[in-house]
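One protein chain is absent from this view; the other protein chains keep their places.
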Amino acid sequence: MTKMTYREAARSALREALRSDPRVFLMGEDVGRYGGAFAVSRGLLEEFGPERVRDTPLSENTFVGAGIGAALGGMRPIVEVMTVNFSLLALDQIVNNAATLRHMSGGQLSVPLVVRMATGGGRQLAAQHSHSLEGWYAHVPGITVVTPGTADDARRLLLAALREPDPVFVFEHAYLYPMEGEVDETAGPGEIGRAAVRREGRDLSIITYGGSLPKVLQATDVLATEGIEAEVVDLRTLRPLDTATVLASVARTHRALIVDEGWRTCSFAAEVSARIMERGFYDLDGPVQRVCSAEVPMPYARHMEEAALPQAATIAAAAREMLPRRG
Amino acid sequence: MTKMTYREAARSALREALRSDPRVFLMGEDVGRYGGAFAVSRGLLEEFGPERVRDTPLSENTFVGAGIGAALGGMRPIVEVMTVNFSLLALDQIVNNAATLRHMSGGQLSVPLVVRMATGGGRQLAAQHSHSLEGWYAHVPGITVVTPGTADDARRLLLAALREPDPVFVFEHAYLYPMEGEVDETAGPGEIGRAAVRREGRDLSIITYGGSLPKVLQATDVLATEGIEAEVVDLRTLRPLDTATVLASVARTHRALIVDEGWRTCSFAAEVSARIMERGFYDLDGPVQRVCSAEVPMPYARHMEEAALPQAATIAAAAREMLPRRG
Amino acid sequence: MTDLTRARGLALLRQMVLIRRFEEKAAELYTEGKIRGFLHLYIGEEAVAVGAMQALTADDNIVATYREHGQALVRGVSAGAVMAEMYGKANGCSRGRGGSMHLFDVSRRFWGGHAIVGGSLPVAVGLALADHMRSRRAVTACFFGDGAVAEGAFHESLNLAALWRLPVLFVCENNLYAMGTALERHQARTHIVGKAEAAGVAGDSVDGMDVLAVEAATRRAAEAVREGAGPRLVEARTYRFRAHSMYDPDLYRTKEEIERWKARDPIALFTAALREQGLLTDEDIAALEASVGAEIAAAVAEAEAGPWEPVENLLRDVHTPMDR
Partner (left out) sequence: MTDLTRARGLALLRQMVLIRRFEEKAAELYTEGKIRGFLHLYIGEEAVAVGAMQALTADDNIVATYREHGQALVRGVSAGAVMAEMYGKANGCSRGRGGSMHLFDVSRRFWGGHAIVGGSLPVAVGLALADHMRSRRAVTACFFGDGAVAEGAFHESLNLAALWRLPVLFVCENNLYAMGTALERHQARTHIVGKAEAAGVAGDSVDGMDVLAVEAATRRAAEAVREGAGPRLVEARTYRFRAHSMYDPDLYRTKEEIERWKARDPIALFTAALREQGLLTDEDIAALEASVGAEIAAAVAEAEAGPWEPVENLLRDVHTPMDR
């Protein structure tokens, strides 16, 4: 086990993939000379050269599409879309090509493409640079969506993504990059489609993923001092969703709170709530609740942005609210 | 009251808007000379001329963005994006500009833009031409999403959209265009944000919108012959959602089934279910259920497409399943 | 037209006639409801697919649009597999999942039928990138219409291909209309080759009604691409004789314009040229039509006899099966 940042862990996976598979290459805006907008790929150009670490022009739709084509052609492209905000320009390629080509062709081909992107708010980047659109991606059949919330997952889920025969979208929350965690660099790929219980607890289940995980764990630490034991389920993969782990936790705790940085309406959290409704209804002691982002384009000012995003304090407050009054 | 098709009703609203407000104009691919891919705008070029009925090049991102700019500049553009499938190319303009400009500018401006698009499957157009992405749009703060399900609504909600100071997205299900309904051409704009109870019933609430409405009504006719009285709530506006009407219906029937042509995971139906969970939980006699599209890129073959989409029979079956066994 | 042997002449003619008759039959079957969804006919444009495909080898990649029956047939996808696909049968070349707009045959490196205008260009660039990185000496030929030139993807793709000197052959089928919008009403400057050149892609423009001219231009371009000169563009000026799709009332063109172009029917032109050179007799034509007719009849029979995919397989081919 080594202590390293989420950023370094992601880089470690990239390096390992580039070293071990000649079909793997990385492309995206400024992944090479600049070293990556978030410095994830720093040093990789020097190690692997410009054929395998490719700076692209500002052409999101086209370089994502080129990743699809290169995957068809026998390569294992890793495309970095600098942030999810810019992926809006590439959604045609993603939804109409990456997700559909296999099916449309009657199963003749596969698109083993990995697309990585930074996601989320919290850095005062305002309304065009703070989206959390993981829930949108999770709507699309034919693709896989992973959302590592720890450094170890940043490495292992990326390695796992590269084993998949079909397109995988990896969402790296920008707020996690500098966070440190224990990483086992000898461990193999993680398991896609498997959630993790990050903390056990009997009083309620808090279900979350990605950049909200540390905030949830902060909240549960506070709740613990009040005698409230929350179980924390880290979804890790949004599509396919590990519904079984969610339902098992709810069956134990009988209450569920979902924390999701997406805007509330039509958030991924809504899907989790609907699944619990459909398959865990009779386990519930009260309604499932959500803590999501406020329904507002992200404001720049720090205090306003903080108010717009889920925070440890709002999460803890929502949890308390769900439990029967004590004493 | 006049009997007319949904297509004619939409055209009637366009004509009325073009006649009454010199700031209104229509632009999009083939809205002019061709008469509109779905013939909605047929005759308008002849009546209003090429300055006000503008054929655009195949440049979805740019002509939607130009609609935003024209709205800023004092016009009342109606942009037709031929189908929601192509709107994927314009999502940057929609999410990063149309939805955010007012907020980012601190409220200095408004974007009175109306974007119309055909949506949905059912015409054997396969995986790139059959999307139902209304749920995606409903996720985005700053915009309004309307989904007329009847000819009268096609007219009145479009007129209402043109009164809004902020961007409105109107989804016209392609399957509805030839359907006839009673339209009152003297009636004013409809009310955005107000659902309609299309059928009263005591046994369960079926909540739907857009192209699924006729299928639901077919299903409830069948159910009625079996003695099952379903209440049908037509949402009409997805954002802002008329939660009150939904909850009032559920409070009466104690059971809810949501029918939505979107893919099931992260469908708009999930949001409706989550809201009932949060605010109607104690009214429920059983879990809210969903009938959505199968999670597959739309197959071409007729029998496969039929199996992928919600149908009257599957809706009726889901409803029966939710009720206590009789007899 | 030197060097044209009788055998080659007959082969080219047969390919064009095959496309023509195949589509005439498809239009008929559409009216009967056997084929549904969108059906875009290539009639009038046959010389482009036939001419261009001569310059491509089995190692090359083909990427096409929704108007791709011609390319598929010339590439060797059997008429039966294409017809069955349009019927939505499980013996269709895309197992009935794709229909007319999404013909695929990966064994022939026929990477589809794409229905988002401009959306296939980036994919073609990627296929060429893979070849480049794998040192495969192959060309990726990407067909698209004049309408696609308006899409940002056109410019982005040409730039990326040129920047990385990728072996892409862009073939623009300029039939002067994007649905009902004439080229000069969707492009401020209609000079497509000039746009390619501004992006760093050398281009050439050719009479798309002349199958030999298309072949020659494509061959020159494909050879340059194959030699590592980077991408090339060929614009073939052509015309569709039928409406855009079966839904199109075709109100935006004059009868005279259509007739003017029909006078340059690529099949008629090539037939006349072959006759003039004494390479074609009436008997040849009769034999050719008979053989094409038989092939199409067999294709229809194959489609009719084909099985329906069981509905239980609805979720098949969304993901690739994998041992975990």
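As written, the chain order gives the labels A, B and C, with residue 1 at the start of each chain.
Just so it is clear, a contact is a pair of C-beta atoms (placed from the backbone, for glycine too) under 8 Å apart; a residue touches a chain by one contact, two chains touch by 3 or more.
Keep in mind that this is a model prediction, so the values were computed, not measured.
If you put the hidden chain back, the residue from B:66, B:197 or B:317 that touches it is B:66. In the full complex, chain C contacts the hidden chain through residues 150-156, 158-159, 162-163, 185-189, 191, 194-195, 197-201. In the full complex, chain B touches the omitted chain through residues 25, 51, 54, 56-57, 59, 61-75, 77, 92-93, 96-97, 101-110, 141-142, 164-166, 191.
Where chain A meets the missing chain, the touching residues are 29-30, 32-35, 37, 55-59, 61-62, 85-86, 89, 123-129, 294-297, 299-304, 307-308.
As a working rule, only the chains that are shown with their structure count from here on.
Chain B has the Cα centre that lies closest to the mean of all protein Cα atoms in view. Farthest chain from chain C, judged by C-alpha centroids: A.
Between chain A and chain B the centroid-to-centroid distance comes to 30 Å (mean Cα coordinates, whole Å).
Here the spacing of chain A and chain C, counted between their Cα centres, is 40 Å.
For chain C, the set of residues touching two or more other chains reads 94, 96-98, 102, 114, 116, 119, 152, 318.
Residues of chain A in contact with two or more other chains: 61, 92, 96, 103-104, 141-142.
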